[in-house]
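Have a look at the structure that comes next, please.
Here the complex is missing one protein chain, while the rest keep their positions.
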């Protein structure tokens, strides 16, 4: 915990713009899960199914919706307990940012402009003609190529690689092992040999995007690969050349988006999903884990399976799938009985 | 664009060994996609379906096959427009290579031999007894282990790891985050404990191979893991110990090849495909995305699905799969009608 002393429950309620119920004078000194909570802790609950655990928790207070109001606990009632929980975590644990400056063991190229109050750690490497915004943090082992731009307040963890001519927005978080701007996978095959198509386009990562560890984002052949504002991408995801991912979308670990495919705004892509190239996914589409998306998807769909089909159809087909051996038996049985009838007739 | 002035269309036609149709005197100053092209640009078209877009393009000239000859455009006709396009991109954008030498902040071990005209960037690390060929480029954060050999003209992007005793061919391109020569995944289990099998073999990456970002290639237990000449591998692919990949094959992102499996020449492996270990895939095999390959595959097959089956069988089974709920209803209906008939009989 960063904060050494606690905070009164009534003051936390104010902070969360929530409704206090119970003893506002108690001191909250920590935050934890329902099961692990001890006296002094605040916890949160987001679903009725956790009611039994909530009854047994040692937490001194609970963030919840009003659904839980019949329980005899100290509460802060809010509409979105999970969101309130994230705010409290920030309150308790977020450290004040103290710029470290540019470490003398960092390597910075020619004509590169470094903003105010940055922290550039030893053995980070920045190329020529790059622009690094204010309060940017660049850890050790990071490589930033020539002409690349990093927006204000972005945070780049150790051993990230950002190649040349890439644009990273503001408040972007890039986890370790990420590669941005590697060449797109493009070859012109002639007489059985694969000839490399120069990949001379760029990558744009817009504001407030977060990319997980070991994610790869290829640069475009021509034009740019884009991940738009507010989208969050989990570990080990592949974003191919010329892909466009919309705003405020979620892509879970190990999914892969093939070349030139476009994903809309507010989509949720499950883990290990794959997309073929050159298709267009509308806004607000949800795609179940391990699906294989082979064609365009209209907005506001929930799809699943490989190849992916509407969720309802998948559930129906899946239910029958497990009964296939039984169905087969019933067909055999029908055939026997019918043959007997035919003999009689 | 690297070339500051343009090139006449007739000169481009000569360069591509293509047939000029239209005004050969116009100056081509750029290259772009059909939609984005502006005056002065040349574009290309590889499929009849783009004819409507071609009619509307602002490009000053088009690379195409003769199929398009009835359109009123300036053309260069070639047999393989995509290949011609790659040549023009190279013409316009490929920079002349200027060796940077060995940066004083690079770390080079004992008895390591460095070729002519190399570029070894700051904070690259090369071990002892290694051999680096002529005109090799090694970016920052690259680690090259003891006794490893890198062939002439190879290009190693930042933060690549190549362990000891590995052999990399000529003109190989290795993208950031690649790991070559990590230990194969081998354990002898005894009384429930997994005992590590030392992985003392090597890896050989032959000439003209390109591996994508964050690809992993394990070293062999004994002998060697091999990726043969001209094969291209996309991001986040896993190549296990003792695997052999043939020549001129393509492996799309996030596929995984298990231990000792052999893939033939001229194969195309889709994204997220998995292979069990110790199987053999013949030459010219195509495998659809997300397939699971569980047994040997004869040459010249197209397979799909998990477990993978011939493409035709898969299409047929898949077509029926979606009609499973309907089939089930028809069986129920048959049973009712048959029962009725049986009662009457």
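Going in written order, the chains are labelled A and B, and every chain counts its residues from 1.
Going forward, a contact is a pair of C-beta atoms (placed from the backbone, for glycine too) under 8 Å apart; a residue touches a chain by one contact, two chains touch by 3 or more.
Model, not experiment: these values are computed from the prediction.
Peer 1: Which one, A:159, A:221 or A:258, makes contact with the chain that was left out?
Peer 2: Missing-chain contact among the listed residues: A:159.
Peer 1: Of the residues A:7, A:26, A:108 or A:253, which one touches the chain left out of the display?
Peer 2: A:253
Peer 1: Out of A:204, A:236 or A:285, which touches the unshown chain?
Peer 2: Selected residue, touching the omitted chain: A:236.
Peer 1: Among B:21, B:60 or B:159, which residue is in contact with the omitted chain in the full complex?
Peer 2: Only one of B:21, B:60 or B:159 touches the chain omitted from view, namely B:159.
Peer 1: By the contact criterion defined above, which parts of chain B meet the unshown chain? Give residue numbers in ascending order.
Peer 2: So the residues of chain B touching the unseen chain are 107, 123, 125, 141, 143, 145, 159, 161, 163, 177, 179, 182-183, 185, 187-190, 192-198, 200, 214, 216, 218, 222-223, 236, 238, 240, 254, 256, 258, 272, 274, 276, 290, 292, 306-307, 309, 313, 316-317, 319-321, 323-324, 327, 330-331, 334, 337-338, 341, 344-345.
Peer 1: What residue numbers in chain A mark contact with the hidden partner chain?
Peer 2: These residues touch the chain not displayed: 31-33, 36, 80, 82-83, 85-86, 89-90, 93-94, 105, 121-123, 139-141, 157-159, 173, 175-177, 210, 212-214, 230, 232, 234-236, 248, 250, 252-254, 266, 271-272, 289-290, 306, 318, 321-322, 324-325, 327-328, 331, 334-335, 338, 341-342, 345.
Operating definition for what follows: only the chains that are shown with their structure count from here on.
Peer 1: Please tell me the distance, in whole Å, between the geometric centres of chain A and chain B computed from their C-alpha atoms.
Peer 2: About 26 Å separates the centre of chain A from that of chain B.
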